[in-house]
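Every protein chain but one is kept in place in this view of the complex.
Here is subunit A:
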Amino acid sequence: MRYIREMLLVMVLVFSCSESSDIAKYEPVSVEVEMPSNFPDMVYNMDNNPITEAGFELGKDLFYEGKLSSNNAIACAFCHEQAFAFTHHGHNLSHGVDGGVGTRNAQPIQNLAYQTSFMWDGAATHLDLQPIIPLTSEVEMNETLSNVISKLEADTDYQDKFARAFEDGEVNTENMLKALSQFMVMMVSSNSKYDKYVRNEDNVTFTALETDGLNTFNNKCATCHATDLFSDQSFRNNGLPINPLLDDKGSYDILENTEDLYKFKVPSLRNVVVTYPYMHDGRFTTLEAVLDFYDNGAIDNGNVDPLLLREDGSYGITLSDYEKESLIAFLNTLTDTEFLEDERFAEF
């Protein structure tokens, strides 16, 4: 009898010990970040925010977390759906909490660690700080940083996840933003047919139409859609007619410099086939409409990029029907199915 009692006591002790060791603690298991050989150098400084398994997982949870918005329903993923390279499927403008409607088309989330600025107007220059914009925007998530943190702090799951992801284990804004960056830094799209073609992988070859498209692209598009990121990361006015309803002045809003009027960031063309609709306000629903615009739709709105000035004084890029057809065939080679279906980034 006494023996059993002692056994029980030992068991209780052992049990309580094992329970205390279950408390979440920092587990810095580092994760290798893909750096494709055909990409320029990474811009994001991972020394300040090393990517770990737990940090990445926390970032993913936060990306799909409705609590980041004031009605607890609008997660980042609401406007950034994986199947569409993390854009808002079919929406020219996106809607946030309480029926708010934004003024610009949701941009894809891919290869952000390689970008020098974010948003259509470059309003964010550090990836860590970018999420503050949608999170606090009234027409998007309409929250405050401190309120989001109190919601996360009240959740024991998140307490554990933050403890595992960060050395100080604190549920705070710094760690929330770092986790989101870790998730986004990992989101690299670099395995399209085009990538495999330029890296000579898997014996991938281009059809004659795709090759012609690539040549036309290099001759007529690649000055702005430069490098294998397909953007020179500059801000340019491409001669879109002004939508008076939105009267979006683009990067002019940042410095209020008239030289920046109607300039928007040159978007990457990766996965462009699935990221429709196009342009900063999503006015074009097809790539054909985009190419037709460059061929004969641009207007002189006062500050059009001189690169688009044609000999006859008009703005645009002259494209024959065949050039358009082949360009679209080429643009189709930029679709990276591995990325669009990568389970590491998927909600479920």
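Definition applied: contacts are C-beta pairs under 8 Å (C-beta built on N, C-alpha and C of every residue); 3 or more make two chains touch, one makes a residue touch a chain; residues count from 1.
We take it that contacts and distances are computed from a predicted model.
*Asks:* Name the omitted chain as UniProt records it, choosing among "Copper-binding protein MbnP-like domain-containing protein", "Multicomponent K+:H+ antiporter subunit E", "Ion-translocating oxidoreductase complex subunit C" or "STAS domain-containing protein".
*Replies:* From the choices "Copper-binding protein MbnP-like domain-containing protein", "Multicomponent K+:H+ antiporter subunit E", "Ion-translocating oxidoreductase complex subunit C" or "STAS domain-containing protein", the unshown chain carries the UniProt name "Copper-binding protein MbnP-like domain-containing protein".
*Asks:* Considering the complete complex, identify which of A:Met35, A:Leu255 or A:Leu307 is in touch with the unshown chain.
*Replies:* Hidden-chain contact among the options goes to A:Leu255.
*Asks:* Decide which residue listed in A:Ser30, A:Asn72 or A:Thr144 touches the omitted chain of the complex.
*Replies:* Once the missing chain is taken into account, the touching residue is A:Thr144.
*Asks:* Among A:Ala73, A:Val101, A:Leu129 or A:Ile299, choose the residue that contacts the chain missing from this document, as touch is defined above.
*Replies:* Residue touching the absent chain, from the options given: A:Leu129.
*Asks:* Can you name the residues of subunit A that touch the chain not displayed here?
*Replies:* On the subunit A side, contact with the omitted chain comes from 45, 48-49, 117, 119, 122-130, 132-133, 136-138, 144-146, 149, 172-175, 177-178, 181, 253-257.
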